[in-house]
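What you see is the complex with one protein chain gone and the rest in place.
This part shows chain A:
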């Protein structure tokens, strides 16, 4: 009776196992790279806006303060998007290219809100409070990058939960002084819990 396994069967099995292990490692590595890559989080990708607005001109060349258009940032949860009237207030006098401002003019005429496309929107279950971060000394650029250099506004950071936690775990390494909630550390089951990493701080 001929043997069931040829002499090379064992070697082949070993090869298959080794290749499978290598593939698994490769898949993990690729997956890790994919999950951590900026493009997965839409970093550097501009969104289609109703008008070709340039932060590079307004915040860079003209030097307008962020709060000029995003006036709620210092006092509210949302930074606030400008009303159409604010744009047209200046642009009826300067650079009044009618065709370019048609979408905004239409919204203003209809008494509706101008629909800007969100670039930095966080998932639905995240609560982000602009004023709280500004009060704690976080600058606009920490999350939004150098918008004054962006002709088309893009995401500068991943804004992933891990990225947020980098700062929330230890604000002092970023040169920030913990205030309010962040200054109330406590110990549970022998572990010191960084106060800003508790779920309800950032999640609704």
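Details
What we mean here is this: contacts are C-beta pairs under 8 Å (C-beta built on N, C-alpha and C of every residue); 3 or more make two chains touch, one makes a residue touch a chain; residues count from 1.
In this text, contacts and distances are computed from a predicted model.
One chain of the complex is hidden; its UniProt record names it "4Fe-4S dicluster domain-containing protein", one of "4Fe-4S dicluster domain-containing protein", "Molybdenum cofactor biosynthesis protein", "ATP synthase subunit a" or "Diguanylate cyclase".
One of A:32, A:68 or A:95 touches the chain omitted from the figure, and that residue is A:32.
Listed by residue number, the positions of chain A touching the unshown chain are 27-29, 31-32, 34-35, 40-42, 45, 47-48, 72, 76-78, 80-85, 107-108, 111-119, 121-125, 127, 129, 131-132, 162, 180-181, 184, 186-189, 193, 195, 198-201, 203-204.
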